[in-house]
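The other protein chains are all here in position, but one chain of the complex has been omitted.
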Amino acid sequence: MSSEIGKALKISVFGQSHGRAIGVVVDGLPAGLRLDEEALYGFMCRRKPGTSRLSTQRKEDDRPVFLSGLVDGVTAGSPLCAVIENGDTRSGDYAGLTDLPRPSHADYTAKMRYGEAVDMRGSGHFSGRLTAPLCIAGGVAKQILESKGIYVGAHLLSVERERDEPFPLHPTKELFDAVARKPIPVLSDAAGERMAQAVEAARAEADSVGGVIECAAVGLPAGLGSPIFDGIENRLAAALFGVPAVKGVEFGAGFEAATMRGSRHNDPYIVENGKIRTAKNDAGGIIGGITTGMPLVLKCAMKPTPSIGRPQQSVRLSTMEPEELTVKGRHDPCVAIRAVPVIEAVTAFTLLDILLEEQGYGND
Amino acid sequence: MSSEIGKALKISVFGQSHGRAIGVVVDGLPAGLRLDEEALYGFMCRRKPGTSRLSTQRKEDDRPVFLSGLVDGVTAGSPLCAVIENGDTRSGDYAGLTDLPRPSHADYTAKMRYGEAVDMRGSGHFSGRLTAPLCIAGGVAKQILESKGIYVGAHLLSVERERDEPFPLHPTKELFDAVARKPIPVLSDAAGERMAQAVEAARAEADSVGGVIECAAVGLPAGLGSPIFDGIENRLAAALFGVPAVKGVEFGAGFEAATMRGSRHNDPYIVENGKIRTAKNDAGGIIGGITTGMPLVLKCAMKPTPSIGRPQQSVRLSTMEPEELTVKGRHDPCVAIRAVPVIEAVTAFTLLDILLEEQGYGND
Amino acid sequence: MSSEIGKALKISVFGQSHGRAIGVVVDGLPAGLRLDEEALYGFMCRRKPGTSRLSTQRKEDDRPVFLSGLVDGVTAGSPLCAVIENGDTRSGDYAGLTDLPRPSHADYTAKMRYGEAVDMRGSGHFSGRLTAPLCIAGGVAKQILESKGIYVGAHLLSVERERDEPFPLHPTKELFDAVARKPIPVLSDAAGERMAQAVEAARAEADSVGGVIECAAVGLPAGLGSPIFDGIENRLAAALFGVPAVKGVEFGAGFEAATMRGSRHNDPYIVENGKIRTAKNDAGGIIGGITTGMPLVLKCAMKPTPSIGRPQQSVRLSTMEPEELTVKGRHDPCVAIRAVPVIEAVTAFTLLDILLEEQGYGND
Partner (left out) sequence: MSSEIGKALKISVFGQSHGRAIGVVVDGLPAGLRLDEEALYGFMCRRKPGTSRLSTQRKEDDRPVFLSGLVDGVTAGSPLCAVIENGDTRSGDYAGLTDLPRPSHADYTAKMRYGEAVDMRGSGHFSGRLTAPLCIAGGVAKQILESKGIYVGAHLLSVERERDEPFPLHPTKELFDAVARKPIPVLSDAAGERMAQAVEAARAEADSVGGVIECAAVGLPAGLGSPIFDGIENRLAAALFGVPAVKGVEFGAGFEAATMRGSRHNDPYIVENGKIRTAKNDAGGIIGGITTGMPLVLKCAMKPTPSIGRPQQSVRLSTMEPEELTVKGRHDPCVAIRAVPVIEAVTAFTLLDILLEEQGYGND
């Protein structure tokens, strides 16, 4: 009742950080699509830790093994299951955390939900490591979307108070690719450098920082989605809040729209190359839950990593006595950086789900 | 595939603005609960238009008729269906809007989704009028939650650039009730006055304004919810984006969290009256998708009403020629005001759904 | 959590037998389809009681009123809600049944499920009267399927020990229509006469009889459905057991298949008019959960009406003392007769749901 989502395309994520393996079942993929496993692995490497000073030093190989659903790299129609074995784990670092919960971490709530038997070694099923299976599902979805001319890309819009430029009105695949190749995925390298400094400064103080990720999808047809509860925004938000640390999701102008007058917010219709477009895109490509045909644009607020190396106030649950806590272990000072491909992944598989509903399985 | 949501409690909304009736089916309510129909109607009146200069002058009575699910005011276990007849409608005002779509309104996307047969008289199924059935479902849910000691309240946090105070750390039922009685639901009457002026100024210029609604729920137990895709945030966001004009949803510090360091954002655990609490609540009462036992706090960004009386640029779809459009008809200059009880309603029935899952039907 | 089904097409049934109204919401119908309301009403009349000595004498008009989803008889894309007001009800007949439950009727189980507040007047939400909304949904679905060349028909295969002929290998729309026009829907009028006598004999003894309904759908494409849990059989069975009194569902040879050898049961492939067919159809048109393109054939076992006028043994729940019970009120001696169009209806809307998933909403 927790780790499954989707209608035409069902995603079921499993695994704990320090268990035997993590993985994902993707049920509903069309048959006959060739998967580029190297491209998928390249995509997954974008979230891999250990690639720079700015992320956790935990070593992960994260190359998925496909147990089902593929024959010679081609989808067979049956559910795809991919797993990643858990290798380098140091459970000792986490001993006792369920009795002395880390502030703003799931230690306490997980215990209240599941009781003593919950596995919180390495944060268990709540770990950021579970975003690797999301990237498998999303990486596969991205390839299928690309075969239909739909491209999904994302960048780090801000870290703490440092801001990148927003995406242009019509971002391109080339822009997405260029951003994806950078160690810090931004449009403006100068902004990226300032962000790196902000992260470094936090890390030097055993602290962490939050950030905002902007994600866009181009090439979507108009008329996709539904009103009320089955709109594009509902479906994407329902999935995106599944990414650990996401605390806000907005589309188009989002919270900024709340400060606007209608005369400024409304997007005038125009004709461009014989097609209906809008002169700007404060709607983020969605009106009434349905795509306009303009780029879909969303932003996710990522909270700062709760695991910080500074002393924090907690309570020992067995005694109900206050106690200071200093978290040990290896942690990203800024999860937002590695979360960029994760947001792309979740956006991609949700859009593919929506698209498969619209197209039906009889057309593939 | 569009207007239905929920797991243990299923909400199915139906109706078009200018059709015969609008309504809702609520399936999964526990049996044996006495419904206070007057209190429900009082709740619904909070979203009723025509009560002040600040909202549309359309007259609606909006008193729901219960077709099923209640016997002498007590829930019978079977699905509750309530309808509201559509009375005062002026379809003439909307003729031709599907060929000359209103900017940032669902006219164009609805036509792309459903074709020529879509009913966009009064915005059809996309109308803000469909929030009345949401209020029926939510008003019923609020009463059931209250019987369990759980209270949901909301206020207008901002209109354009005018801001109310945020909720205190521990809002109370009394505070919720006091806010609900005001014509503009705010904590600070001075802020309410400034907001009223902002709305009035926009209306005088045939324009509209957006706003932010803050909603809180107190009395929820800790340990409610699940990680990954079935968390409290996922469920609430999936429902809240069903309210027309919502363009962003955030929990706790939300987007502000993205500007923070972990040392500031993390909520220290404390003991209060023998219970685990946090000293502040930037988590908004949810960590890892699961309740902490602190008040649940969320904010919704409401875009400005797209229907404004000023000339706007559109395209005549039948000729693909640009054409200026001036929207006629009766429209709220600020939908955020009347949306306050709607956000409460959607929050309430989603929380009741989550709670019924946690408690099971065998316990009621 | 009880009265809703479907994926691309969601059916939500509401109402109690002696409440204000019963009805259905059908969400996901394609837009732009003209509904023949007279044909729909004609279909509904096939289940209407009071038309012969063989059914209950309760008078029902059962003409549905459409509250939403239709504009001038054409589907608008938004959810269709149709209701039937409850008129001629005599609640007095049922007083006290929840303390002295009728054998094999839902009185006892409903009370155990919902407690004292359950509405069992006229059997409440458990009443056969709730099959009228099923017929609305199914009657609409039948019309849409017919526009795609898919026809659904059913007949009474047996009553007690009297048997009709089975459908031929390739039943036609004309056959379905001819059967539907008969007061007892059978292929062989002689069999129908024997069945009428069996029903009459039971009625004369204040007793009731069961029966079997055979239902077929012709014109379905091959390749519809999915293996394991989302097959045609799974979906149809899940819906058909929603019809009160159904105690068994089988496809093709069904239970007879269990007595066969493979060499007899297997359906040889042949080519007919350039198409793949099978020489016989013990598979009932479904292999591996997926349609073969042959007629889909299923049978439903209907138990005898539990409400009989003869004294029966029960227990007074308040005292736990045995007590004899004689059911009063108006009851069909053979619900299977009026259930024939209901089985068609449920089959039709389930097949339409499956077809809409296969075709997607983008193609309509």
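Things worth noting here:
Per-chain residue numbering starts at 1, and chain names A, B and C are given in the order in which the chains are listed.
Operating definition for what follows: contacts are C-beta pairs under 8 Å (C-beta built on N, C-alpha and C of every residue); 3 or more make two chains touch, one makes a residue touch a chain.
All of these numbers come straight from a predicted model, not from anything done at the bench.
Of the listed positions C:P171, C:P304, C:P341 or C:G360, the one in contact with the omitted chain in the full complex is C:P304. Within the complete assembly, C:A283 is the residue of C:A283, C:L296, C:I343 or C:L356 that touches the hidden chain. One of C:D27, C:D62 or C:E233 touches the chain omitted from the figure, and that residue is C:E233.
Counting over the whole complex, chain C has residues 1-5, 7, 11, 13, 101, 103-106, 108-110, 112-113, 125-126, 130, 158, 160-161, 202, 205, 207-212, 222-231, 233-235, 237-239, 241-242, 244, 246-263, 265-271, 274, 276, 278-279, 282-284, 286-293, 299, 301-308, 310, 312-315, 317, 320-322, 336, 357 touching the chain that is not drawn. Within the complete assembly, residues 1-4, 7-10, 12-16, 19-23, 25, 27-28, 31-33, 65-69, 71, 74-81, 83, 110, 113-119, 124-125, 361, 364 of chain A touch the chain that is not shown. Although one chain is not displayed, its contacts with chain B can still be listed: residues 7-8, 78, 221, 223-224, 227, 356-363.
To be clear about the criterion, only the chains that are shown with their structure count from here on.
Relative to chain B, the most remote chain by averaged C-alpha coordinates is C.
For the pair chain A and chain C, the distance between mean C-alpha positions equals 45 Å. Here the spacing of chain B and chain C, counted between their Cα centres, is 38 Å. Within chain A, the positions touching two or more other chains are listed as 223-224, 227, 357.
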